[in-house]
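For this depiction, one protein chain was excluded, whereas all remaining protein chains were kept in their positions.
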Amino acid sequence: MKYLGITLKRPKVGFFDFTGCEGCQLQIANKEENLKDLFGLVEVVNFREISSERRDDYEIAFIDGCITTDSEVARLKKIREQARILVAMGACACLGGVNNLRSRFHLPDVVKEVYDGHPIDTGPVRKVAEIVPVDIELPGCPISKPEFEWLVRHLILGIKPQFPRYPVCVECKQQLNSCVLDMGMMCLGPVTRAGCNAVCPRNRLGCWGCRGPSEEANLESLMEILKEKGFTEAHIAERMNFFNAFSGILDNDR
Amino acid sequence: MNIKIPQYDINLEPFMERPPDFNNKSVLMQTEKGFKSEVINIVKLTSQEKLFQVRILDSCEREKFTFLPGQFVMLELPGCGEIPISISSSSSNREFIGLCIRKAGKVTGMIDRLEPGAIVGIRGPFGTHFPMQKMKGYNILLIAGGLGIAPLRSPIYWVNEQRSAYKDITILYGTREPGQILFDYQFEEWQKIYNLKLLTIIQEPDENWKGRVGLITDLFKEVRIDPDNTFAIVCGPPVMFKFVCAYLSDIGIPRQRMFVSLERRMHCGMGKCCRCNVGSTFTCLDGPVFDYWTVMNLKEAI
Amino acid sequence: MLFKTITKENFKKMVEALLEENEVIGPKSRDRDTEGNKIYRFLKINSFEELEMDYTRSYSSPKNYFLPFKEDLATYHFNDKGWEQEIQYTTHPRVIIGMRACDINALLKLDQVMLKSVYPNPHYFARRRNTLIIGLDHEPLEDCFCRSMNTDTVFHGFDLFLTDIGDRYFVAINSDTAYIILNKFDAGEVTEEDRERFKTVKKQIESKFKTQVDITILPELMDLEFESEVWKKWGDKCLSCGSCAMVCPTCYCYGIEEDTDLSFSKATKRKFLYSCNLLDFAAVAGGHNFRPDAHIRLKYRYYHQFRGFVEAFNQSLCVGCNRCGKACLAGISPKAVIDDLIRTEKLQK
Partner (left out) sequence: MTVKTVKSLNIDIKHLCRVEGHGDIRIRIEDGKLAECTWAVVETPRFFEVMFRGLSIEMAPILAARICGICSISHSLASARAIEQALKIRIPEPAQKLRLLAMHAETLQSHSLHLFFLVAPDFLNVPSAIPLMQTHPEVVETAARIKGFANKAADLLVGRSTHPMVIKIGGLTQVPRKIQLTELAKDLDATIPYLWKALELFKKFNLPDFVRETEFVSLKGAGEYPFIGGDLVSSDGVSRKEDEYLAMTNEYIVDFSTAKMTRLSRESFAVGALARFNNNYDLLHPKAKGAAEVLNLRPGVHNPFFYNPAQLVECIHVVYESKNLISELIDSDISEFSSPHTVKECEGVGAVEAPRGILYHCYRINEEGKIENSDCVIPTNQNNANIYYDLKKLVEESVAQGKGEEEIANLSQMLIRAYDPCISCSVH
């Protein structure tokens, strides 16, 4: 394939799932009408969820899910060794995601309670970047297919993708949504990285921050605003911690 | 009853037939139309910069494309992006346009990978130019830092072509490292044939470097400037022209006789996207070439 | 200008007739805020009943029907020899009902930039020419300050402008197309009584303005108070979320994005409206950002609105609708900021 006279290579890619709901991988199978074009661009050599073919000569690895067990750590490190480019995909891989909610509790107690003392291989919830260097983080819970395709085009052109640096509000306004904060609901849109076309506010839910913080997000100001609107600190914290997108940010600033 | 509002079809307007003429700014034209151009030659200058010679394919469009030193074009790679680039060739050369490009990001990174024969889009020329006519009869001091030499090549060609109209012409050129010097293959030609004085200086020399070492301002010690009869053109990173212009003002060159070329983020080149707007001034329309008096009045210029 | 009147019943018939063949945009509501007030938006109308002629203010301005938030400027088809560019300006006729005087004035200001200054914008030109605007008077809201900005009345830039005088509308007519349409619906001549009623309504509107913004030396103040702490104070609250620019009827800054399709056979060049408050508005390759701080970016939005535009066109860009103030979660409104500037200026004396 050629683009402006430059020969483009068809990279070999692998998809690897760790601890998560596999919703992100599912998105890749969506938008069936151009699946053919997508799989024409890349050669899928490893994608367990939809294919029995398994090869280890991939150049680009897409990782979804968070990392919890030692065996997962080892598997991830091996993938990192092989892959030229490693993409963390989705909130679980990029942020730890909802899985982190369990970190509020003492893990051994949790295991004991759920598995009644049976041996279980598990560990603390970690995002991919805590274990190995990550080249690109594709945000979202789940990821969006158009954004995935956009990323693939960048990878093939060999350009580093620039995700929106501004918050969700921009896109929310472009959709002519009514601001859900005006309607009395909570929303993290003002501090969350855009790119999802504000789907949640559009669906009258308010943003939950699944795409992680926007760059230089003004969290202090939003906290003030939310408190003024009558939300309790606990309520705000519950929301901010949901996808583990904002943990540490506020504390580090202080 | 129903009413159908008549449709006004802009596609029937005469301007749709004509290639846009960016020198005629106030007429309606297809402002998005890129002149299809072929990259006919690529000269690798350093590890970061290349000189691209680009030829507008359509003869009619090529005919229309005239510019003055200091102006820039919007260079487009369809599907990748569009960026402002100063024209770095002679304004009397109607065959091709020279663009000296440093790879710095998305579009420039892609441009770096182009090969001769690639088809790109060109819109322009845009912006203000150096007042070459007004400078006639004066000395000209051209001061460049780093990539700043690129937009100066056009005035250099200009003065050579009308060499007798100008008095002494001095080029002061500084870069960080010797490997970053651009167009050194032309230095001899400039000095001997164009009859210009050229001084270069390096900030961080390597062992092979035999020339001067220091900041560009150090070169002032070596040149005699006659403030009453000199125009200055300064191009380079903001920190550089801040110091240079301050010095030149101090020795008495009027601010209206010093010209700088500003850089700002740009997406249109036509005063619409506002990305280059500094309060009330558009770098793309009112600039990129400004006299230093104007720059001083821009709140955020440097 | 020509004036006529049209009964509300006939107006309904006219709108219904327009709906048959044309896209009609008008104020509609769907949601309510916490106080129970309706939140209005300019959206496509499918029947006269959906149109809410008693609306207060739309949350976002109708500017997006002239400057869409996202717009394809050109498409490219790749081939062996390179590519072919395709530019399309086609727009279908559209009717917008219910634009306020300030919104029409906002369009007139956009016209200055998009049509009357250098490089007229053909996309905007095509939209402007294909839109029939039916304006509508209203009593100002608590926070409208269009009167201070001299935009509470409008004399051109629309096709029809309605003032509610009871059972009928007093109509100012500004285009032949509109004149012909109006006459198909038994538009009446203006009677002495209509005239009196019109005057009374106008007087009443005028008397209702509550919010004033002092713009006497505002352009100068922008320079004088360039380093003021006021900017920092408001900048610290600013979320850099761009909401203000998105809802504003006159903010027109944009960015360009180019992308190909999945088979690298087609590319598009897309324009998307931006905001000078967003982090990377003035960031350039290599990481340098000319406006790295929220307060600096905020300042430049005001600088452009209240000084830059004045310098270029002898008028402020802001029309005083206070949409930005309403949309801003941090409560940054032109009134508050400008009052603050004036106050600090006084304190210095």
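As written, the chain order gives the labels A, B and C, with residue 1 at the start of each chain.
Keep in mind that, in the parts below, a residue touches a chain if its C-beta (ideal position, glycine included) is under 8 Å from a C-beta of that chain, and two chains touch if they have at least 3 such contacts.
All values reported here derive from a predicted model rather than from experimental measurement.
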Chain not shown, its touching partners among those shown: A
Candidate in contact with the missing chain, chosen from A:Asp121, A:Glu220 or A:Glu233: A:Asp121
Touch criterion as defined above, residue of A:Asn99, A:Gln174, A:Thr192 or A:Asn218 at the omitted chain: A:Asn99
Those residues of chain A which, in the complete complex, touch the missing chain: 17-27, 29-33, 35-36, 39, 44, 47-54, 68-69, 72, 97-99, 101-102, 104-105, 110-111, 113-116, 118-122, 141-142, 199-200, 202-205, 208, 235, 238, 242
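Here, only the chains that are shown with their structure count from here on.
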Two chains sharing the most contacts, counting C-beta pairs only: B-C
Whole-Å separation of chain centres (CA-atom averages), chain B against chain C: 37
Touching two or more other chains - residue numbers and ranges from chain A: 3-4
Chain C residues counted as touching two or more neighbouring chains: 78, 82-83, 259-260, 264
For the chain C and chain A complex, residues of the former touching the latter: 30-34, 39, 41-43, 59-60, 64, 69-70, 78, 82-83, 236-243, 246-247, 259-264, 272-273, 275, 278-280, 294, 327, 329-330
Complex contacts: residues of chain B adjacent to chain A: 77-80, 106, 109-110, 113-115, 117-120
Residue ranges of chain A touching chain C (in the complex, touch as defined): 1-4, 8, 34, 37-38, 40-41, 149-150, 152-153, 165-167, 169-170, 173-174, 176, 178-179, 181-184, 189-191, 204, 214-216, 218, 221-222, 224-225
